[in-house]
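Have a look at the structure below, then the notes.
The complex is shown incomplete by one protein chain, all other protein chains being positioned as in the whole.
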Amino acid sequence: MDAPTSKPEQNAADAFLQGGASLRNASGPYFGSYGGRWMPESLIAALDEVQDTFEKAKADPEFIAQLNDLNKNYSGRPSLLTEAKRFSQHAGGARIFLKREDLNHTGSHKINNVLGQALLAKRMGKTRVIAETGAGQHGVASATAAALLGLECVVYMGAEDCRRQALNVARMQLLGATVVPVTNGSQTLKDAINDALRDWVTNVENTHYLLGTAAGAHPFPAMVRFFHEVIGEEARAQILEQTGKLPDAVCACIGGGSNAIGLFHAFLDDSSVKIYGFEAGGDGVETGRHAAAITLGRPGVLHGARSYLMQDEDGQTVESHSISAGLDYPSVGPEHSYLADIGRVSCTPTSPISAASATNPSRTPKRWTRSGSCAALKASCPPSSLPTPWPAPSRWASALPKARQTPRRSRSS
Amino acid sequence: MDAPTSKPEQNAADAFLQGGASLRNASGPYFGSYGGRWMPESLIAALDEVQDTFEKAKADPEFIAQLNDLNKNYSGRPSLLTEAKRFSQHAGGARIFLKREDLNHTGSHKINNVLGQALLAKRMGKTRVIAETGAGQHGVASATAAALLGLECVVYMGAEDCRRQALNVARMQLLGATVVPVTNGSQTLKDAINDALRDWVTNVENTHYLLGTAAGAHPFPAMVRFFHEVIGEEARAQILEQTGKLPDAVCACIGGGSNAIGLFHAFLDDSSVKIYGFEAGGDGVETGRHAAAITLGRPGVLHGARSYLMQDEDGQTVESHSISAGLDYPSVGPEHSYLADIGRVSCTPTSPISAASATNPSRTPKRWTRSGSCAALKASCPPSSLPTPWPAPSRWASALPKARQTPRRSRSS
Amino acid sequence: MSENTASKAAAAIDRAKAEGRAALIGYLPAGYPDVQASIDAGIALARNGADLIEIGIPYSDPVMDGPVIQAATTEAIANGFRVASVFDVVAGITAVTDAAVLVMTYWNPVMRMGVDEFSRRLAEAGGAGLITPDLIPDEAAEWIEASDKYGLDRVFLVAPSSTPERLEMTVKASRGFVYAVSIMGITGTRQAVSGSAEKLVADTHAAGAERVCVGLGVSTPEHVREIAAYADGVIVGSALVAAVRDGGVDAVGKLTKDLSAGLRREPAQA
Partner (left out) sequence: MSENTASKAAAAIDRAKAEGRAALIGYLPAGYPDVQASIDAGIALARNGADLIEIGIPYSDPVMDGPVIQAATTEAIANGFRVASVFDVVAGITAVTDAAVLVMTYWNPVMRMGVDEFSRRLAEAGGAGLITPDLIPDEAAEWIEASDKYGLDRVFLVAPSSTPERLEMTVKASRGFVYAVSIMGITGTRQAVSGSAEKLVADTHAAGAERVCVGLGVSTPEHVREIAAYADGVIVGSALVAAVRDGGVDAVGKLTKDLSAGLRREPAQA
């Protein structure tokens, strides 16, 4: 990672927030020039149905009550905000708090989104849900929600991931789900999504595609964020209660970006709070074997959204690599691309070697093992440039400020 | 499993409870004729120190406040009591609730005991804790508490268990613990305890042995139970809140019996509440490859307590077998032996085949994967006989009623 | 539907219509098994009865494709296929045949090259336009601008799930023809043609489309005959790719001849 050569006086996000505007509750389909629906026509009606059902449900006190009840009595929310005192000592005194999404039922933040979408699937009268999974966490959560609500469940999982996360395959099967190993391409998350989309387009009549991260076509990024916002809302209230003030910084790992956007959302308008996203550095960004889409990708479309994307000169997707199966995704949710472009979120790739050597010459390996459990590393990446120009689509008006036109990023992967 | 041939009119526990007495808060060292300290003299001083420290701490509001704070803000207590509605439907309508100890930090009930004992270790000025582990759950919990409180941690784990629970080995190591694979004997939990005892007797000066279940020499059974009583206390309050009445029955799996005694304790004096313990049936009790110590063992001493024990005619311990590494123990906590003898707890071995065929001719495999997550199977084992005669030790007076003398159980393993 | 008289696709379909038959549209992936072989296969298509040729760009994430096309395009990429070669394939076919040659592509490779540059080069190569399986008109502002600039056809897709409003909007945005997917699903050979196709074609015509062609799962002369009865063109993909795979250029020519036998309109069956 290069050191920042100069710091801009004020970035777009600061200017925007100081104008009294809000970065919260962006409704999609666009986040700046990102997002949208780069999807086959066959699925547009289904996406419209999801969007419509989601919007009605959001406004329906009964749905919200049902969701809150499941969050509280089924997932175990609120999740703890635990101060890592010994880590603080180790890190020179900064108080560090971990938002414990791993304590939710099924073991990750994934359940928040899954319960919300599974309830929507029932509302739409669907009898079957499909899901992609990388680490298996989203698959386990999906299989769980399906078992809870009596839905058939099929989970697509890269054959390579099935192997490295065999325990989660067994859990899904125990929960009654069918796990389909995907042998195409890199045999990881991206290819599982491809096969899930192929299933969806074929079975959309009775099937909801329970996408597991804040990516994909509209309304998924905004909808998945909505179901995860509880993370940040709780964390913000908890940190105020425990410390009496807002944190200096919040940070999260970014695969597709669902745990991160859920956490960040509550703090987006708190301009004093720095926000850091950590992408999977894999074997090290210099090796090309990583999953640092925002840091090293360039805008493109994959799985329905325009966003930062690891791609070659031909626009072919570059296979991602991560020591964490859950972060092994070559793109990222579109709202993250936007927030990085306007400078609200600083993104840094993290890998066992580079993370350690950036902060600590002793090269202690650091690994992402839990959502939201990450160090508030002080180093940030070079300031992100502003959005690339993009035709303003006519159909939907963007809920977010128009980006200034600036030169295209020079980096490409 | 044979069907009960006749039901005794009234068992000893009923008679006892109806006399207005209590089965709760038995302080040890004896539970009827079980328990005690069948231990090398070298360790007696250490056991006395633990007992003394534990008793003072129990009476110290500051200690209790510290423990409650960790339970709430570190473990995430109270854990949920989740109704399994779809399971209820499947089981013919009985309402079934799961006490969700798996949602605690580190993923099992083990953390309750570990935090309590680790605080005691600090009080005793010990700088090192050792632990045995089977499934690895207790080892992970111990490594976690040690990291939290700044104690050195060494975990003994059967080599066979290291292999089948490799993920937990990695977790312990990540937490800074040293994991010692034990290659003696059956290479499982029992042998790990042997090696932990050898370590303790050698390093007792600076080391506390953080025993992971409600077994072993006094004060461990009563102390470990005390730290787990929160399970039953919460569950009792939660079920009253959710249903307005006490449950018909409570049940838990029994390895050493810590999750079970923690749950059962709150209900021991509620004579309307039936209590079931499920032991690991392994390949089926008829094969001899199981871990059903109460159902098929006979009293003996192992690891410091007199209790039901799987042993051959020579008093050699018989190797236990369980599809669940955490239940793979050939004995059981002494309070369970007593409660089974007086008829307060009904114990049944459960294995994939026998559990399923006992309740459901379709032979769906049933497995224990989570503490406290078990079906309230209606079938109970033959009524337990009453305690075998045993010389009342002079040094300690038993806190529990004297058992009537009855013929020795005819079964032996 | 923009009635640009310069539409090569429209012209090809109209020529077939003038012959009292539906048009045959054959799909082949560029660079499969290599660039020259795909040119030869395209020429064989044209010489044996295809009126339009659809050249697919092999792409890493072909979510609308079934196993036959996935396998072929994966192999093409593994053999070193580069996106810019698609222009060579188009030029190679248009140089020696009259067939209208469209490129069918997922959108990211076009975006990566730049929509304007891609369009310019396609037009220079003699291409007719683009079929865009994952681009809907809602997101197509840049493409609409570039295709107008370079006189290229814009073939958007309609599906059995499309609402009347979307049919109308898509028809308006299209030029050349509208691609009606016969079935909810992905490419691949199927036993029978879905019953929903005929209704979709009628609805799309009713929404204002002059030319509606049907594809997805069409693989036998019987399928062709059935669809030719109500559609302006019939699109065959996986069956032709399997022919390349199993028998090379000769097999493509033979299958195309067989398929084209079904094109002539027969009286509608009772």
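A few remarks follow.
Residue numbering begins at 1 within each chain, and the chains themselves are lettered A, B and C in the order written.
Following the convention adopted for this analysis, a residue touches a chain if its C-beta (ideal position, glycine included) is under 8 Å from a C-beta of that chain, and two chains touch if they have at least 3 such contacts.
Since the structure is predicted, the reported quantities are computational estimates derived from the model, not experimental observations.
Touched by the hidden chain within the whole complex are the displayed chains B. Among B:42, B:173, B:243 or B:272, the one in contact with the hidden chain is B:42.
When the full complex is taken into account, the listed residue touching the unshown chain is B:301, out of B:211, B:301, B:325 or B:340. Within the complete assembly, B:315 is the residue of B:125, B:176 or B:315 that touches the hidden chain.
Checked against the full complex, the candidates B:56, B:85, B:163 or B:198 give a single residue touching the omitted chain, namely B:198. If you put the missing chain back, the residues of chain B touching it would be 36-46, 48, 184-185, 190-191, 194, 197-198, 201-205, 299-303, 309, 311, 313-317, 391-396.
Everything that follows uses one rule, which is that only the chains that are shown with their structure count from here on.
Set against the C-alpha centre of chain C, every other chain centre is closer than that of B.
Comparing chain C-alpha centroids with the centroid of the full set of protein C-alpha atoms picks out A as the closest. Chain B and chain C have Cα centroids separated by 68 Å.
Centre-to-centre, using mean CA coordinates, chain A is 41 Å away from chain B. Separating the centre of chain A from that of chain C, both taken as means of CA atoms, is a distance of 36 Å.
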